[in-house]
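A single protein chain has been omitted; all remaining protein chains appear in their positions.
A, B and C label the chains in the order they appear, each numbered from 1.
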Amino acid sequence: MGNGTKTAVLLVDCPDRKGLVAALSTFLYSHGADIMHADEHRDATLGWFFMRIEWGAADFDLSEDDLRRDFSNFAEPFEMRWRLKYPGTRPRVAILVSHYLHCLNDLLHRHESGELNCEIPLIVSNHQAAAPLAAFYRLPFHYLPVNQENKKTAEETQLKLMADHHVDLIVLARYMQILSSDFVSQYPGGIINVHHSFLPAISGAKPYHAALERGVKIIGATSHYVTAVLDAGPIIEQDIVRVTHRDELEDVVRKGRDLERVVLSRAVRWHLEHRILQYANKTVVFD
Amino acid sequence: MGNGTKTAVLLVDCPDRKGLVAALSTFLYSHGADIMHADEHRDATLGWFFMRIEWGAADFDLSEDDLRRDFSNFAEPFEMRWRLKYPGTRPRVAILVSHYLHCLNDLLHRHESGELNCEIPLIVSNHQAAAPLAAFYRLPFHYLPVNQENKKTAEETQLKLMADHHVDLIVLARYMQILSSDFVSQYPGGIINVHHSFLPAISGAKPYHAALERGVKIIGATSHYVTAVLDAGPIIEQDIVRVTHRDELEDVVRKGRDLERVVLSRAVRWHLEHRILQYANKTVVFD
Amino acid sequence: MGNGTKTAVLLVDCPDRKGLVAALSTFLYSHGADIMHADEHRDATLGWFFMRIEWGAADFDLSEDDLRRDFSNFAEPFEMRWRLKYPGTRPRVAILVSHYLHCLNDLLHRHESGELNCEIPLIVSNHQAAAPLAAFYRLPFHYLPVNQENKKTAEETQLKLMADHHVDLIVLARYMQILSSDFVSQYPGGIINVHHSFLPAISGAKPYHAALERGVKIIGATSHYVTAVLDAGPIIEQDIVRVTHRDELEDVVRKGRDLERVVLSRAVRWHLEHRILQYANKTVVFD
Partner (left out) sequence: MGNGTKTAVLLVDCPDRKGLVAALSTFLYSHGADIMHADEHRDATLGWFFMRIEWGAADFDLSEDDLRRDFSNFAEPFEMRWRLKYPGTRPRVAILVSHYLHCLNDLLHRHESGELNCEIPLIVSNHQAAAPLAAFYRLPFHYLPVNQENKKTAEETQLKLMADHHVDLIVLARYMQILSSDFVSQYPGGIINVHHSFLPAISGAKPYHAALERGVKIIGATSHYVTAVLDAGPIIEQDIVRVTHRDELEDVVRKGRDLERVVLSRAVRWHLEHRILQYANKTVVFD
């Protein structure tokens, strides 16, 4: 599977019709693409087509600009939405975090060990707790307290930071503030959150308390794209762990932290490797 | 762990206080019990104590009647609720089923192969579909159609059948009728249902449709005791399986059937082996 | 995903080279194929290419015979190995079983409920135990005792039965005899077995005993194609379940039975839906 550092990727979706696989693969082959992975999906109910193609670009005869121009012409009659990753570019990721640091610690360690192929130009927090970890990994840290009074101003400052640093993806690594719909609308499909329950079960606050109260035998965590509706965006990944009557709140929270780490880091990696397509408030994940 | 055919089991719960383990184990030891498994739990929040003790009865010096009388005296000052299984008795189980037969087929095969230590004096259905399977396993089958008009009468007939056959446990093996609260109140903690979702996510009808619609990455099934509130009784067991964007409704339904079989049969086995205590709309499962 | 009753499937593998996806999809598109699923894989180490294409055949302009002829010509210069499933044909499956019936019961129930898209022209056993189950599902049952003396003759009888019934796939549903390499060589890649351990751990006899002895915390089961080397053929599917110190042999065996059912039935279904390619003693499973 690899992490795609040296390959190009096209993510495409459009109304379904015959001949799409042939047309796409022929277009790329005619330019010298060495297709390494081709994954395709159709939603029969919606009549929609999805495809991810990853190719080695050694003999590819189009520059990024030329490819964008030519593919745009190719795609138009099919009404394709498409995203291109050309080798050598690295997405720029901002991480927002509050005082729980397990997801941040996990993401930064994975980043340093090469699992996450991106730049991290900034970490933003409404607490000081993450500052030492950011410093350890030599990443810029911005402390921006948020409260009911300054929330609007704080978000404007955050958005300016994102714009200044040309951020492509915002990761909410247990960021405990709800983003306004204004903020969210600036990054459609570009904000990933981790929710500490098995959505759609138990949305909202204190899901571990609610899970214990209901006496579930399995708890979960969910990573999803953020939309204007709380905890209702397209689900990217979920994972679960068993709990028993022996597990008290602190045990459930501890077990849950392991899930949160895993589902968030998988979602971020898949997004960075251009494996996710969003549609109809769902995701296609070509893993 | 074994299936407890030749052992006695005491299931006890009561307000927590010091010395309960010592008192219970000393009582049994003083009568020659050879304790094979002792499992205990406290709910610190509720201040409640739970214990399951299983012992080899070879040298035990009390008959079932004497034990019931003596233990009743012992238990009273502790305000204990208790259930006793004496070796040689087998619980009597009625299975209610509609036209999906995978859970029934699974339960009957397990029963025949010795996994479920019980009698099955009757299978009741509002469809004819299960009749051949019941016949194959030489079990009495009662066809009782249920519709909006006759529901009350049908339930009375069902209840009479249960009473006539001295039924201890009613298993709803994908029985597609909602039991009235009158019916449920006759068998408190004595009806086990399987719901084809990961409760509390997606209660009610057509949960697989709802799971697909929400775009979840994991589906589940839940076995639980039936209470007057639909899908809200104490959860006994849950299990899950991954789904992807490739899974269409028929795939989700197929994967779900495997979960339903497993969570229902585990719940029934644990109940029959006296491993489950119900409290505060939850369960303690001493597995 | 569906079960492919009305679709055609091509399974292809060949030395990797540029343009294979384009060539294959264009060939099919040019004959009116409505491609529903296209899944592709390359083994970079071996330089090998694999593809599965499933298409709706409503507007497809080639009969099965014409397609076989034309595709044979197409495939030759690429040195492709290929398998075709044309709509309407159903593979013919023989099941071999001994006295443990849980896998057989599971397969037959799934078959009847439509999960397994095949004919089952015969069930063969060296015990009588499976006869009633075969009768219940109205399937021909052949009792063929096997012992050290008659093994060679018995296998000849079995092979003749397979040939007379035009069997495409042989499923060993806990068949407790080891097939000779002569037998196996008659059905290369056409015999599926279930082994009750997590291969390559604990091959050979009595794996549950060995698992208990080693004190593992997880047991597994494995379905695989049978080759001349015992328990060493290409693995198709594996699954696992947790065990604890509480689990005695009978518990481990019971838990294991649930795994065996699941991994065997998945393997059989995937084989029937032409989802599996074998190479280098491994499998590609396009699920």
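What we mean here is this: a residue touches a chain if its C-beta (ideal position, glycine included) is under 8 Å from a C-beta of that chain, and two chains touch if they have at least 3 such contacts.
Only a predicted model underlies this, so the values are computations on that prediction, with no experimental measurement involved.
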Contacting the left-out chain: of A:Asn105, A:Ser203 or A:Asn281, that is A:Asn105
Which is it among C:Val97, C:Ile235, C:Val252 or C:Leu272 that touches the chain not included here? C:Ile235
Chain not shown: contacting residue from C:Gly19, C:Pro91 or C:Gly220: C:Gly220
I need the residue numbers on chain A that touch the omitted chain, in ascending order. 1-3, 37, 101-102, 105, 109, 113, 115, 132, 136, 246-248, 250-251, 254, 258, 262, 287
What residues on chain B make contact with the chain left out of this view? 18-22, 25-26, 28-29, 32-42, 44
Omitted-chain footprint on chain C covers residues 41, 43-44, 50, 198-202, 214-218, 220, 234-240, 244-246, 248, 280-285
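In this text, only the chains that are shown with their structure count from here on.
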With a Cα-based fit, what is the angle in degrees between chain A and its identical partner chain B, given to the nearest 5? 180
CA centroid of chain A to CA centroid of chain C, Å: 37
Approximately how many whole Å separate the CA-defined centres of chain A and chain B? 42
Hey, what residues on chain C touch two or more of the other chains? 37
